[in-house]
Structures are given as C-alpha cells and as structure tokens.
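Sharing a structure here in structure tokens format.
Note that this complex is displayed minus one protein chain, with the remaining chains in position.
Right after this comes subunit A.
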Amino acid sequence: MNRRTGLLFVTPALALFGVFVLYPMVTAFSYAFYDWQGTARGGFAGLENFTALFTRAPFTTDLPRALLHNVLFFVGTMLVQNTIGLTVAFLLHRRVRTRRALQTLYAMPYLVSPIVIGYLWTLLLSPTFGPVNTLLTKVGLESWALPWLGDPDTALWVVILVSVWQWIGFPVLLYGAALGGVPEELSEAARVDGASHAQTFRRVTFPLLVPAIGTVSVLTFIFAMEAFALPYAFGGSTGNPAGSTDFISLLFYRTAFDSGATDAIGTSSALATLLFVLIFGGAYAATAVLRRHERRITA
C-alpha cells in the first residue's frame, strides 16, 4: 500500500479528530488571550487572563486549594487503588478457575456512572437518614458515626476512597494482563535456583511489571487531574463543605458557567489551558522517564 492510499484511510478519522477535538482545543486556547464581554470577543489581551488566575479573588485562594486536592487525589489513588489493585491482580492470577468471574465482579462499579455512584454514597453517608452511621451506632461504634461528607477533614478522603472503590477493577485488569505476560519459565528458573516466593516476586515478576505500573501511573495522573463527575456528585460545583472537595475542573465549571461574570470565557479558557499544560506536561514527562527505564530493562 502506498502513502496516498494510507492517507485515504486515515482521512475520515483525521477529519473527525480535527473538527471535534483539535479545533475546539485550539479555539479554547486562543480564547484565553482575548478580552470577553459575554460571548462577544473584544481586543487581544495578552496574558491578562492568566495573570488574573494568580492575582484575583477568588482564584488566589481557590486555585492553589483545588490544585492541592487534585494532587492529593492522585497520591491517594496511587497509594490505595494501585497497591490494592496489584495485590488483587496477583492473588487472582493464581486462581485460574474463578479469575474471570472475580475480575468481572471487581470491574462492576465502573460500569455505573460516577454521578449515580456519588449520589448513592451521599445517601449512604447522610448523617440524618444514612444507613452507614445507623449501623455504626447500632454496633456500638457511635464515635465513628461521623458526618463523613460534612466535615472537611473527612470529605476529601471519602471522595478519594469512593473513587478507589469504583475504579479498582481497572488496575486489576491491567495488572492481570501484565502478569499473564510474564513468562512462567522465568519464575520457574528462579525457584529452581532456590528463590523464595517473595524473592521471585521482587526480583523477577515486579521488574517485568514496571511498564504496566508506569502506564497505570500515567493514566491515574490524567484521571486525577481531570476529576470532575464524582466530586461534582458529592459536593456540587463549589466543592462543599467549605471548598474541601474542590478540584480544578470544578473551579473551571464555576468560572465558566456559574459565575455569570462578563469575562467568564476569557478566564475559564485560561484556566482550561493551564490545566491542559499541566496534564500534558506531567504525562509527557512521566512517559519519557518510563520509556528510558523500559529501555534499560529490555537492553
């Protein structure tokens, strides 16, 4: 097949990508550099919209806080979701007969919309009617019956843990596939040489899982930075209570659609651009590091 035929086959997808992804992205990017009066574009504003994000209320307080929450979301998800995910995948790997069924079971919650998940957990954790606190009180753990979503100290972690609960099937599947790709001969050879189970995992299996761990980490990073639906379902667009479940995407949503500010399009586009640069930059840097690492192992 020559290049032109190749081009012919690529064109439809490319056109769709261009119209529905690239074009809106580039326009949003350009919007960030203009003055706006409602939907009417004014003159070129340079970096004014960007400096507003760092100098003007409410951004001066909301943006750093939202960013911190995104980072905590990433760290929390990495620590909890991906370690539990790897453990579960490892345990499932050895259960040949029930593996499929259990994998499906673990993946079940992510078939449900995050909005529904958030709403259901809000009901479960409600301090007035919620069964969770009723149950805790009944079994004598009254001091544990906290206002889970009403206290800034617990609200963010509830969001993170529910997200972990919803998405746990994802690392289980990816690690499961990666474990399936580790040649049995290598572990066997290690065991013949007298390595214990723990040693085999640490010295043989784990290093071969590094590419998968890398992929999962990058995807988790993107996922955590874009977090929107679940926090929105839990705390609304303002990150209730008192901004303790605020995220950058929520701040964007508030700025663009809730504030009613006349320059909303400019500042929100600037924020979107910033978020894109952050995600793209982070993901690109992480991938570059991982590639180098992979080359070292395969070399």
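Convention: contacts are C-beta pairs under 8 Å (C-beta built on N, C-alpha and C of every residue); 3 or more make two chains touch, one makes a residue touch a chain; residues count from 1.
Following the convention adopted for this analysis, contacts and distances are computed from a predicted model.
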Omitted chain (choose from "Threonine dehydrogenase-like Zn-dependent dehydrogenase", "Extracellular solute-binding protein", "Pyrroloquinoline quinone biosynthesis protein PqqD" or "Phenol 2-monooxygenase") - UniProt protein name: "Extracellular solute-binding protein"
Contact with the hidden chain (one of A:Ser187, A:Ser259 or A:Thr287): A:Ser259
Where the unshown chain meets subunit A, residue by residue: 4-5, 7-8, 11-12, 15-16, 19-20, 37-40, 56-58, 122, 125-129, 146-152, 235-236, 238, 240-243, 255, 257-262, 264
